[in-house]
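Take this structure first; my questions come after.
Heads up, this is only part of the complex; the chains shown haven't been moved.
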Amino acid sequence: MKKVLIVLGSDSDLKVMRASTEVLARFGVPYELRIASAHRTPALAHELIATARERGFGAIIAAAGKAAHLAGVLASGTTLPVIGVPIKSSTLDGLDALLSTVQMPKGIPVATVAIDGADNAALLAVQMLAIEDKTLADKLYEYKKDMEKAVMEKDKAAVEGTL
Amino acid sequence: MKKVLIVLGSDSDLKVMRASTEVLARFGVPYELRIASAHRTPALAHELIATARERGFGAIIAAAGKAAHLAGVLASGTTLPVIGVPIKSSTLDGLDALLSTVQMPKGIPVATVAIDGADNAALLAVQMLAIEDKTLADKLYEYKKDMEKAVMEKDKAAVEGTL
């Protein structure tokens, strides 16, 4: 199975991004977690992405805050899909990271998820790997069913007045 | 080869979204273009997405403006990755469509591209299909090289003062 490469712009993003590793673990999708800044370690970022396909990765997740360039910089160096997670920082409530991640110019897409959307980034990666993988697709279907069940139980509690 | 399903919330989005079909055509990726509104034709939207995987689609592109729910509604009905294109309308400069598309709750990701980013939506779909397809990945690599060449020619013109 293809692996997922998770790159954090800073180790301070780990608190939010643990949700990504947990989702991937739940689906049994192997991943590698790396710290590489687009600005502080451009060489490392470049090396990580240049070798990603040959090292068996199928999708990239990049998380960064403020003027979040990491996802874009990684996307420029690969033909693999890159998923961007805008991280909320101490000012502007994450809007800066969102716009810096999603408003990519023509030719270099970044698949952007919600601000601090670490869980959805991982799910999106799993969906990508599941395009050709029936077993993984079935797990995603089960995951959906589990979500549905959880909501329906809450709804049942609401109906019964035990919420 | 897996196909790409392009769903427009309204035929008025076609002007912007032609760029998606052109990119897919360039890469030789088969696609189906459909009009289905999350709100006006929920049954059609549901049917399109419920059968998407079995009908041979590998990725979905959904385009909508204003309170753009289409991508989210499609994402809720499939385990395939859904790419959302926020369409700019006559007020708020596309910010409403962007936030309505990207800020999806946990469990239902939408891979969001830039406002009116039809070309990048198609490229992202191609990247997803190319995860397991070496030939397509090579075409993406060539596409990158062509973009690079085009910029470098402009740069050469700048250096020679003929821009």
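All chains are identified by letter, namely A and B, in their written order; residue positions are counted from 1 within each chain.
Going forward, a contact is a pair of C-beta atoms (placed from the backbone, for glycine too) under 8 Å apart; a residue touches a chain by one contact, two chains touch by 3 or more.
This structure is a prediction, so every number in the text was calculated from the model and none was measured.
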Since all chains are copies of one sequence and 2 are in place, the complete assembly in this file amounts to a copy number of 8
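Here is the rule we use: only the chains that are shown with their structure count from here on.
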Angle of rotation relating chain A to chain B [CA atoms, steps of 5 degrees]: 180
In whole angstrom, what separates the CA-based centres of chain A and chain B? 18
Listed in rising order, chain A residues that touch chain B in their complex are 2, 53, 58-59, 79-81, 83, 98, 102-115, 117, 119-121, 123-124, 127-132, 137, 140-141, 143-144, 147
